[in-house]
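The other protein chains are all here in position, but one chain of the complex has been omitted.
Coming up: chain A.
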Amino acid sequence: MSAAPSRGQVLNLYKQFIKNANQFNNYNFKEYFLRRSRESFRANSKIQDPVELAKVYRDAQFDLAVLKRQSIISQLYTFDKLVVEPVAEK
């Protein structure tokens, strides 16, 4: 059983979620994972119980691994730009 994560650890995990989600080539996936990360972190931000917190943190680390793999796979393919995407993307 791992100890409850600190505030810094959680913020670092969130940062990694956002960074990896930003790397998706596909607009829909990118927006979905950004939205999903924001919502889940915000929903879990009220958790006080250390045991529950540790569990959520461990699950999130597992999800981050999935996210990293999928964002790399996404970068192997090219996707047509959607009309909603900004044209001059740097």
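Assume a residue touches a chain if its C-beta (ideal position, glycine included) is under 8 Å from a C-beta of that chain, and two chains touch if they have at least 3 such contacts; residues count from 1.
We adopt the following convention: contacts and distances are computed from a predicted model.
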{"item": "UniProt protein name of the chain not shown, from \"AAA+ ATPase domain-containing protein\", \"Serine/threonine-protein phosphatase 2A 55 kDa regulatory subunit B\", \"BHLH domain-containing protein\" or \"Acyl carrier protein\"", "value": "\"Acyl carrier protein\""}
{"item": "Which residue of A:Lys19, A:Arg35, A:Arg58 or A:Lys81 touches the chain not shown here", "value": "A:Lys19"}
{"item": "Contact set of chain A toward the excluded chain (per top definition)", "value": "7-8, 11-12, 14-15, 18-19, 22, 38, 41-42, 45"}
